[in-house]
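A single protein chain has been removed from this complex, and every other one stays in its place.
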Amino acid sequence: MAFEKMIKNAFDESRNNCRFGDTLEEIKEIQDYIKNAEKIYIPNKDGVKVEVLNKVLNEYGLPQAEILQINTNTADTNRIPALAKAYMALDQSECDLIIARGRLGIPGSGSLLIFIDNKGRILTAGMSPSHVIHQKSLEEAVYEEAVEALEKIGFEKVI
Amino acid sequence: MAFEKMIKNAFDESRNNCRFGDTLEEIKEIQDYIKNAEKIYIPNKDGVKVEVLNKVLNEYGLPQAEILQINTNTADTNRIPALAKAYMALDQSECDLIIARGRLGIPGSGSLLIFIDNKGRILTAGMSPSHVIHQKSLEEAVYEEAVEALEKIGFEKVI
Amino acid sequence: MAFEKMIKNAFDESRNNCRFGDTLEEIKEIQDYIKNAEKIYIPNKDGVKVEVLNKVLNEYGLPQAEILQINTNTADTNRIPALAKAYMALDQSECDLIIARGRLGIPGSGSLLIFIDNKGRILTAGMSPSHVIHQKSLEEAVYEEAVEALEKIGFEKVI
Partner (left out) sequence: MAFEKMIKNAFDESRNNCRFGDTLEEIKEIQDYIKNAEKIYIPNKDGVKVEVLNKVLNEYGLPQAEILQINTNTADTNRIPALAKAYMALDQSECDLIIARGRLGIPGSGSLLIFIDNKGRILTAGMSPSHVIHQKSLEEAVYEEAVEALEKIGFEKVI
């Protein structure tokens, strides 16, 4: 029930013009949700991204994720392909947390790595420019996006 | 017509399993769209973010934006508040480009600065953690998000 | 787990060009979900619509709904205000089923009554033209939309 109350409170604050940015308690709730996730899925065709993401989750003392084998090609017709992949996993499986990676917007806009909860709400995210801009390997880009997503909500490396 | 053809091509490549990431031509199209924008709006209540964003646009040799005064408080009930603000501007005004800033997802998830075109398609974006995490001033955070968004699609400072 | 498997199967059929429309089993799953809902919320400011909706649910032998008091005015800035109201309820409460009513699209497009599950997926819906077109009372319009939504998925009156 934690997120529901938190979202209700934040919304009431916004309505009443007394919202002054995110609080540490809110960030702590997101951390707790991720720490306690029992089933984490990464929708994907192959396992490369999953290996890198599990390496990062491990470095931050977080539970490991599993691959959810879905052909996510079709997500590219969506306005936010990365989010469309996450929703495909949400709608076709039961889990607590989904980590999906895909294009941010139109072709050329780069990539987005997104964490959503079991209702499809966005918890955190990391982004990279297109490969032709950053020239990094896929592994490196995914690694850095995951670190960005976790550190953004206050997680620190434990290894 | 440029984006329409580009999106169609990229979609056909995805369907046929021959899409190998964003191309320089696609990034060039996004750059041209932004360079040639004649009316750029930033939906906002006050002018602080607009000043910072115009400073950045100027540093990258890009056209200046105007404030579109909308009370965007209500966007906070959306799944992606930053995008909801951008769509409020899109639906209530005529312009080529909208730059909107708001929360990325649930309370605690930090902020998102997003560029959308005249049909609501995402061109680029920048993100920051919550203020309680990064401890930067609003001006500094907006500045860095805008620089991230522009450099991600290959723009370079001209000043 | 029912919907997840069903959605996965239907998606696989679509991909393989062997999807020939909705099946009776799929409709039966939706019926079972609604019949077995333990907590049904109707996001609303006042109780008029809730009374009418509960009358309809009762006539079809279905469990009763409760009002979820949220100020849903802000939903009108969304592309699909009815769905935005449903998502506000989804994000701010714990329940199995949400029945929300609001505008279908832009001003003038009439109203939409929508049923979503605990992950935000659309189960069924009913629609009405604007009041200035149909000239019916609010009670009558809501009643007919609810009947449309339930009969569309094969429910029959038991009273």
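Here the chain labels run A, B and C in written order, and each chain numbers its own residues starting at 1.
Simple rule for what comes next: a contact is a pair of C-beta atoms (placed from the backbone, for glycine too) under 8 Å apart; a residue touches a chain by one contact, two chains touch by 3 or more.
Since the model is a prediction, treat every value here as computed from it, not as a measurement.
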Contact set of the excluded chain (shown chains only): A, B, C
Hidden-chain contact residue, picked from the options A:9, A:78 or A:118: A:78
Footprint left on chain B by the chain that the document does not show: 1, 3-4, 7-8, 11, 15, 71, 74, 88, 90-94, 118-121
Residues belonging to chain C that touch the chain removed from view: 3, 6-7, 9-11, 14-15, 17, 19, 21-24, 26-27, 29-30, 73-74, 76-77, 79-80, 103-110, 117, 120-133, 148, 151-154
Positions on chain A contacted by the hidden chain, ascending: 73-75, 77-79, 84, 87-88, 91, 106
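We take it that only the chains that are shown with their structure count from here on.
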Chain copies touching (chain A, chain B) - same or different residues, decided at half shared: same
Innermost chain, where centres are averages of C-alpha coordinates: A
Approximate Å spacing (C-alpha centroids) for the pair chain A, chain C: 29
Separation of mean Cα positions, chain C and chain B [Å, integer]: 34
Gap in Å, rounded to a whole number, between the CA centres of chain B and chain A: 20
Touching two or more other chains - residue numbers and ranges from chain C: 74, 88, 91
